[in-house]
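Yeah, one chain of the complex is gone here, protein chain that is, but the others are all in their spots.
Chain nomenclature is as follows: A and B, assigned in order of appearance, with residue numbering initiated at 1 for each chain independently.
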Amino acid sequence: MIPAAGPDVAAAGVPLETPPVRATSLLRRSLRLWRTRIGVGLVGLLVLLAIVGPFVAPYGQSAPVGAPNALPGGKAALGTDYLGQDVLSRLLDGGRSILITAFIATAAGLIVGVVIGLIAAYARNALDDVLMRAMDVIMAFPQIMLALVAVAVVGAHAWVIVVALALTTVPRIARVARGAALPVVERDFIACAEAMGVPRWRILFVELLPNTLGPLMVEASLRMTYSIAVIAALAFLGLSTDPNGANWGTMIYENQTVLPIQPWGAVAPIIAIALLTMGTGLIGDGIARTAAGIDRSRGGE
Amino acid sequence: MNTPAVASESAEPAQAAVTVRDLQIDVAETRTPVVTDISFEITPGEVFGLVGESGSGKTTVGLALLGHARHGLAIAGGSVLLGGRDILALSDEQLRRLRGSVVSYVPQDPASSLNPALRVGLQLREVLEAHAGERDGRGAVRADHSARIAETMREVALPDDPRFLRRYPHELSGGQQQRIGLAMAFANRPRLIVLDEPTTGLDVTTQAHVLSTVRELAKLHDVAALYVSHDLAVVAALARRVAVMYAGRIVELGTAEALFTSAGHPYTRRLIGAIPRLTGGRSLLGIPGHAASPGNRPPGCSFAPRCSLRIEQCEQEIPALRPVSADHMVRCIRAEEVLTQEQRRIGDPIDMPAAEDLAALRLDSVVASYGRVEVVHSVSLSLAAHECLALVGESGSGKTTIARAIAGLHRNWTGKITLGDVPLQASARRRDADSRRRIQYIFQNPYGSLNPRRTVGDIIEQPLRLFGTASGRDASRRVAEMLERVSLTASYAARYPDQLSGGERQRVAIARALVCDPAVLVCDEVTSALDVSVQAAIVELLGNLQRDLGLSMLFITHNLPLVRSIAQRVAVLHEGVIAEIGDAAQVLGTPGQPYTRQLIADTPSLEVAIAEVGLGEPPVEPAPTG
Partner (left out) sequence: MLARIRWGGVPGFVIRRVLLGLIVLIMVSIVVFAATQALPGDPARAILGRSATPQSLAALRLKLHLNQPVFTQYWTWLTGLLRGNLGTSLAAQEPVTTLLRPKLVNSSVLVAVSAILSIPLSIAIGSWAALKREKIFDTLSSNLLLVLAAIPEFVVAVVLVLLLATTVSHVLPAISNIPPGSGPWNYPSALVLPVLTLVIVVAPYVARIVRASMIEVLESDYIEMARLKGLPERTVMIRHALPNALGPVFQVIALNLAYLAGGIVVVEFVFAYAGIGSALRDAVLNHDLPVVQALAMLIAALYVALNLLADVATIMVTPRLRTRL
């Protein structure tokens, strides 16, 4: 009978470091929490809606179905909007562009941001300063403002919004990546790799990156939430890429003035957006709590 | 349950400063016992040692004497009688009044226990002010705080002028911070002080000063002191009576004399046997396996799985703590046998092979700096092939800087470092692959030196892949071989570091270092973060490997006695300069330089403590029978 592995490190002034958790097990564990499950459920539901929606919509997004601003009933399950188009159909059509744009922008920002953050943390010298100052410059703008400026100059094209959003995501991710990587860089296994002469890129992506995944995943879900919010907000401000197409943000903008008469034109997309962002927020929070909980139970005894 | 049948003959319960009976502390949520069946008493003016390795529960017991349990734990039963009152039965407010005035606490890490935003003078004064108007441990009502503060500062050998008190904690050295901790604890002249490893992380010299301060103050103010520690040598010198804890229970309780000359419990004996000796090149013996954590403890005696004396009965029921003589209690059914065991030495003096002439590694006039500050001033030494050279020094002596310069991790140095006949570049990256392969480095912190995201097998295989020494199935075979070599099984290859204990991790680090057949091994304080028994096992392993593989080893440590168990030569480093260098037995037995002499004098050692009490050579491992 081999005794279970227990701590046999003396409290000799050396801090007992809490080892980071593997990414897959972090995700799996966070799914044990109710909130993560609800979050995944919400996001899953809405993503499904966005993908499958256009195929199951009863009418086309621009086809007039009845009198404008009619309440639910008859042909239109959720009523009609200010142009007489079917709210339900537009709802089912309206999620895709938001999700795709948000996803691409966040993913791009994530990749670039992680690379910059890791390099800055590892370099720890003038390069770190320069990179972080550059990040500060980009962060001197609220995200939505940079998107607005870009649209003002170039026009409301999808790629403009994606680039602007990705650009503002980069420094925020870089900051988190750097913050998560700095304590890891100080640890001996990195020094060991350096002493053995492991190539720098390997150290960054094979040794360093996997140990920063916890905070990165939390931040990524936060950024996703925010990207969705900004894109919808841009549409709401009347700057969507396809003025006639269905887009949840645009729908709210269009039907805002007729709220007293026919609320569903605005309320339906509001509910959709709210649920989506709540979902991503819950997922991020679930991961954060799991990581914190693991740290706590490892550190205490 | 198992109350001590014989009270110590010197103190009746009414006279003892504190009496602990049947104390039990559980994990709050699961009700799993962390410590059980704790009973002892301390008389005024006595220093009582509570010894145990990590996981034994000693800190938990210490805190319970203040009625406090850490987050997640709960005091589940028993009583702590302080001046006749059971503090575990008191209300929060009553307890608050006792803390800091009748019973106080000296924490292990002074740096984090002092509030970084407040001046130290304020933190000292508030302990007086919070209890002003109450009766203190002596029954007197305090009046003048300033006078008391000045007096206390003098007692702990700190300047008593107001300017010093205006400093913030980060403006003090580690030793000074700890003294402030002592001052805060003694300020109200308490009846009982709990000291939780207060000299951890301090230099040997500072530690010696702090210990003598504790001794003096305890005597001066007739305070009962509970000294919690893992360091037996320190406890031997300081405490009159000692309790040894293992897996949440007291396994032996008696006078320091009795314990260290003839212990009754196999664990105590093994623990004493694992302590390095300043004299005599005796090999160290560790204890195989590790202590079970709360909730995983076996039925029956907790030590049985690791005990060489176990019999069937040991695994069936938990032995009672029973007296084997006046004032000596042991929790072992075979205690009488253990006591009467013939004391014999285990291990012959190490047969160190003579070093060859060709130097494996040479340093010539190496000057190393941090930024513009020079920390190593022209050090020259040579490490012969197949030799183990110990590099000792206190923190700040430059020993780690030298080690890292050799490894190519510290680049700011001038001079010459030669490996065999190849001069080395300052930065590891600039060196050629062969040089990098031939010098390997083992780090101090077992929790930081392995990538938590890779399997053990991956970690050990990395150098093979990097240096192209082996690949594919060949590599896996080498990995399995290395694992066996360091006394781990091949099944460890699939595990992750966070599933391993500290000792096991260091073994993996050793395996990784040796898998590519290096010529020089640099060990940087590789056992400082490990329990004594584990330390012994690792040193034993390293010693064997070094001899078997013919390695040249540079062993860096601040622990002087450890040197004798592993090294042939020793270099003593003091403030960036080699104070003394030579044969280990000679330098440590008859030191030539005043600094070396001072260092040895300040090092708490078991032999010195025993010698002071006037007894002979401490006993070692009894001959295994079962």
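The rule is short, and it goes like this: a residue touches a chain if its C-beta (ideal position, glycine included) is under 8 Å from a C-beta of that chain, and two chains touch if they have at least 3 such contacts.
Owing to the predicted nature of the structure, the values given are computational and were not obtained by experimental measurement.
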Residue of B:R21, B:K58, B:R99 or B:R249 in touch with the missing chain, whole complex considered: B:R99
Residue, one of A:V151, A:L165, A:A193 or A:A246, that touches the chain absent here: A:V151
Residues in chain B touching the chain absent from view: 63, 66, 68, 71, 96-101, 104-105, 107, 109, 112-118, 126-127, 130-131, 168, 170-171, 184
Hidden partner chain, residues of chain A it touches: 35, 126, 129, 133-134, 136-137, 139-145, 148-155, 225, 228-230, 232-233, 236-239, 249, 252, 256, 259-260, 263, 266-267, 270, 273-274, 277-278, 280-282, 285
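The rule is short, and it goes like this: only the chains that are shown with their structure count from here on.
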Chain A-chain B separation of Cα centroids, rounded to whole Å: 47
Chain A-facing residues of chain B, complex: 53-55, 59, 70-72, 108-109, 197, 200-201, 230, 289-293, 296, 298, 305-306, 407-409, 428-429, 431, 433, 436, 439, 441, 443-453, 462-463, 466, 496-504, 512, 528-534
For the chain A and chain B complex, residues of the former touching the latter: 1-14, 16-17, 19-20, 22, 187-189, 191-198, 207, 210-211, 298, 300-301
